[in-house]
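Note that one protein chain of the assembly has been removed; the remaining protein chains are unaltered in position.
This part shows subunit A:
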Amino acid sequence: MKPAILCWWSQRQNALIQSVKTLIIIIFTWIVLGEYNEKAQVLGTFVAGFLSLLRFGRDGKQQGMTIVFSALGMMISSGLALQFYQMPWLNNSLFVVLVFIAFYLRRFGGRFFMPPLFVLMLYIVVQLLPRPPVLSLWLGILLATGIVIFFTFMIVPIDDRKQLNTNMQLLFKLSSEVITAFIAFPIKTENPNVSENVLSRRAAVSAFKVCHQRYMKMALQLRKDNSRLVNEYLFLDKDPQVETFYDFHYRMTKTFGMLFESCQQLIESEELNRQAQEDMLRVAKELLLVLALSKISHMQVTLVHIQHFKREYAYFSSYPFDIDLTKPESIHIFNFSLSIKRLIETLAIWESDNA
């Protein structure tokens, strides 16, 4: 699959699953409450819809607790709304107090950001819709909570950690694209100034630039997405595996960034030595194989072909070609080399005996 499509799917699959689940929860609650108590049907269904969105917490236990406490908050707020809706002044004053509390609670972290707002919204919704007796509404809320917990944790539970994994796969795919464009750059011929050669070089440079720009745009997006995931669902909190993987993603993004910057400078250069270019392309081909063959799953990277890549780099870093140290190309060759070295060091955390 193309990285752009994979990226689209990776970033949206959980949102799509969540949408479908919320719909199923709403329909199911509507049917169940219709059988049990028609008066509480509409409001109970609203509660189920709200609660299905409150999956906040580092693990299932925390997420479950968020849902249960939110349901408790909703029972209190709906009880108050039903009690006071006929006394406008008291009702409005109480509402202002509830608004203050809902926003004030945000200081206690991510789990307190959305749930109090939904509790508050229920207070409003109760006043907009047909009002059932308080006891039947509470029983409706209890039933809705049970349904939400069942569907959230028993049926296709969403694990946002999987997205961190997919984001890493995407980073590898994107990087492979840029390296492929680098490899496609034609080796300098005997007659570099023949118009045919000039044109093919220009075409290769612009193809590389397109890939490089796409990498920069999407790598930044992936990084942002990773940060959103770990912050929204509080994953970083005491989870060393997520922390390692998150940090690894960041380091790889930066290292590829350094590498591709030097690659672009090198292919734009008119003075690059032919042998240096051939040696660099060999290293790039080995790196491409490592990226294509390595497997990423369950926030683990299984490296394949890494020893060949390291051997090719060791040969390259002995600089078996002439370098004119006064020319700017020498800097870009050294930057290329250092980026590859750093890539090998960053990948080393996943190296095992069979790599």
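To be clear about the criterion, contacts are C-beta pairs under 8 Å (C-beta built on N, C-alpha and C of every residue); 3 or more make two chains touch, one makes a residue touch a chain; residues count from 1.
As a working rule, contacts and distances are computed from a predicted model.
For the chain not present in this complex, what protein name does its UniProt entry give, out of "Adenosinetriphosphatase", "Peptide/nickel transport system substrate-binding protein", "ABC transporter permease" or "FUSC family protein"?
In UniProt, the chain excluded from the picture bears the name "FUSC family protein".
Using the definition of touch stated at the top, determine which of A:90, A:129, A:156 or A:198 touches the missing chain.
From the options A:90, A:129, A:156 or A:198, the contact with the absent chain belongs to A:129.
Which candidate, A:20, A:90 or A:198, sits in contact with the chain we can't see?
A:20
For the chain that got dropped from the picture, name the residues of subunit A it touches.
With respect to the unshown chain, the touching residues of subunit A are 12, 15-16, 18-20, 22-23, 26-27, 42, 49, 52-53, 92, 95-96, 99-107, 117, 120-121, 124, 127-130, 227, 232, 254, 257-258, 317-319, 323-327, 330-331, 334-335, 337-338, 342.
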